[in-house]
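As you look at this complex, bear in mind that one protein chain is not there, while each of the others sits in place.
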Amino acid sequence: MNQDHQGLQCPMSTVSSAGVVDLAIGEGAKASRLFLDTFIHNRFKNQTLQRRDDAAMLNCEALELAFTTDSFVVEPYFFPGGDIGKLAVCGTVNDLCMVDAEPKWLSLGLILEEGFPLGDLSRILDSVEHWCRKAKVDVVCGDTKVVPKGKVDGIFINTSGIGRRVKTNVSSDSIVKENDVVLVSGPIGCHGMSVMAARNPGLVETDIESDCGLLLPLVQTLRNQDVPVKAMRDATRGGVAAVLHEWARQFDVSISVDEACVPVRADVRGLTELLGLDPLFVANEGTMVVVVDSIFATAAVEAMRSVSIGVGATRIGKVHAGRRNPVTVVRGLGKEIPLLEPTGAPLPRIC
Amino acid sequence: MKYVDEFRDRQRCQLLCERILKNATRRWTIMEVCGGQTHGLLKFGIEEALLERVQLLHGPGCPVCVTSKAAIDRAIAMSFIPDVVVVSFGDMLRVPGEKLSLLQAQTAGGQIHTVYSPLDAVKLAASHPNRKFVFFAVGFETTLPATAIAILQAESLGLTNFFVLMSHVRVAPAMEYILEMGTTHIDGFLAAGHVTTVTGISDCQELAENYKVPIVVTGFEPLDLLIGIERCVKLLEAHEHGVVNQYQRVVSDSGNIQAQAVIKDVFEVADQDWRGLGLVPGGGFRLKPLYQRFDSNKLCTDSELAIQNAYRDSARNFPENECRSGEVLTGSIKPKDCPLFGVQCTPQTPFGAPMVSSEGACAAYYHYTLFDSSGGPKNSSRSLS
Partner (left out) sequence: MCLAVPGEVVRWLQREVPFSEAEVRFGGILRKVNMLCVPEATVGEYVIVHAGIAISKIDAQAAAELLSQVSEMELDEWRRGAAE
């Protein structure tokens, strides 16, 4: 049996016999190399990564490069409709799509808790590989660290992504203004409620699925159908409400939404009613909000509906000139009521 | 969702609004005493729509707002005792005691867990026998049976690690307190539909007779609220008083007998300190002697709590002496009449409980009232189409 210079047994055999992540994996020595060979290089077989250089050299001809980063700490790391690996790819790839860039390359940074099951890690990395393939991106660099038990919740992932802007559908004078129409690509609140149910197994019985997925097909179809998009954003933490507030600030407008038009699935509805939550504040991971000129609203909805992730696309609101209340919702009696900016995680209530 | 969507039907609600405005011959003042109804009236734009003919006042109907600081501080202190976990509804988490809220205490290392039901707290206690679980029992009579059932379950399971920090409150004494005060002119009341589901209408009947006011038992969806208000206005126009039940799909006049039985089994009425109001005689509940062993007061001595309280000394006091919650809770002033409202006092920088709690009147006004450019609330009849 091989021994490293500190006189310990071959860590790989220790790791594989125990079936869990060992501190040695993150130490940069033989155990790291063996771990990387088995878990990373066996999956991500692009030439750039296979070179095992300290940095990836990327070749591209582009008008502009888009660069983004995101970290993923979701708990539990497996949930109906996805897992932390799928999230890590889709989340970052979606951010690149939202600026109309073609996603090309990802970095994959892992922080693992000592004792993390290797079986779970394999599943998560399989998911990363699967979704990279679907998104047509390569993992070209990465890092793995292992921290002592209790210092991290199982697994944290960071992905940074680079995309290139080849052709854009966003015109140079696309300012969001009065009378523009706000659309959503599908039913809202699925991811947040899916994770909440998964995190609290006794709370309800449900298989609410996260909407976690790639928005790329939606962006591509809008581009291919020549629908000019003025603004688009994926509605992650803070939900649709957060996006609308960001836009109201960015473009100095106000936005109103009709509650009756906002699509919510029956199971998500049931859980939000039970807990006294508003779906407009709940996180999504595969749903985007789009602003178009009113003359393109119908075309935009039809284009999105032609793609499977967009079958539920629909109009939800309208842009107005700037007012004291940046975002409002039409409910109840048909009057506009302010929708305040989300300030923290929504807490379930019984009152 | 069945029994929800029909009662949110927009056209029916708009029609009803117009009907109320048309048929009232003068302006009436109606008070509700239920945070859920406060929330609904503002969230669905009903208060604003009826302004011309109905002045809606919001009483102390938010049990979270009226839970005493001492109770919150006790819960916080217990959360720092090594093998104790305080279990609470989400509603209570943001409301500060003397200095800190449960959420802030959690950040500082207090063991606090949120549940949707007290029965979930019992399950936790049953599956973690080497920790002690203290359920922070707040709420009106609507929630009281759930706490009672939790205690009966704990007893049945022979649990010795389940405790209750009692802070339940009773609605009727608060309504009487306000009527006795007489400073706020109130023509009629909406009675909290879910409280009466449990208690029945007898408490309200006594009040209606003694004070000669109409009290309409009302639900929570926009249509329920409007029908309740319309009925109350009709009674007022006809100079009638008494109790009318307009939430009959859920409330029977005698209330829920089984719920009343378990409540009577486990609890007895007690005087209670209401935050913002002071001592309300008969305004709360305590455990009956047979169930005293579940009282969290048994868990530790006051001196042990004093040691736990030490951590809080560095925190600033919650600036409550400038808060006019007492006047807001009794309907004497509206939140927007308070000079701090929306300016210095906001949900992020609250001066009192009614701005922190999601059901508090101040928070409801802050969230759901449109402000015009001059800073005051305005009416808006703009719709989307």
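Each chain carries a letter (A and B) given by its place in the written order, and its residues are counted from 1.
Assume a contact is a pair of C-beta atoms (placed from the backbone, for glycine too) under 8 Å apart; a residue touches a chain by one contact, two chains touch by 3 or more.
Predicted model, so just to flag it, every value in this text is computed and none were measured.
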Hidden-chain contact residue, picked from the options A:271, A:301 or A:339: A:271
Candidate in contact with the missing chain, chosen from B:28, B:44, B:80 or B:140: B:140
Chain not shown: contacting residue from B:165, B:227 or B:329: B:227
Residue of A:206, A:220 or A:306 in touch with the missing chain, whole complex considered: A:206
From B:194, B:275 or B:334, residue that would touch the chain that is not displayed: B:194
Residue numbers in chain A that touch the chain omitted from display: 197, 203-206, 208, 265-271, 273-274, 276, 349-351
Residues in chain B touching the chain absent from view: 1-4, 6-7, 11-12, 14-16, 18, 34-37, 61-64, 89, 116-120, 139-140, 142-143, 145-146, 149, 152-153, 156, 192-195, 197-198, 220, 223-224, 227, 246, 248-252, 256, 258-259, 262, 359
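By definition in this document, only the chains that are shown with their structure count from here on.
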Centre distance in Å when chain A and chain B are each reduced to the mean of their C-alpha atoms: 38
Interfacial residue positions of chain B with respect to chain A in the complex: 1, 4, 8, 10, 13-14, 17, 35-36, 39, 42-46, 48-49, 62-64, 89-91, 93-94, 114, 116, 120, 123, 139, 143, 222, 347-348, 357-359, 366-373, 380-384
Chain A residues within the chain B interface of the complex: 202-203, 256, 258, 260, 266, 269-270, 273-276, 317-318, 324-325, 328, 330-338, 340, 343, 347-351
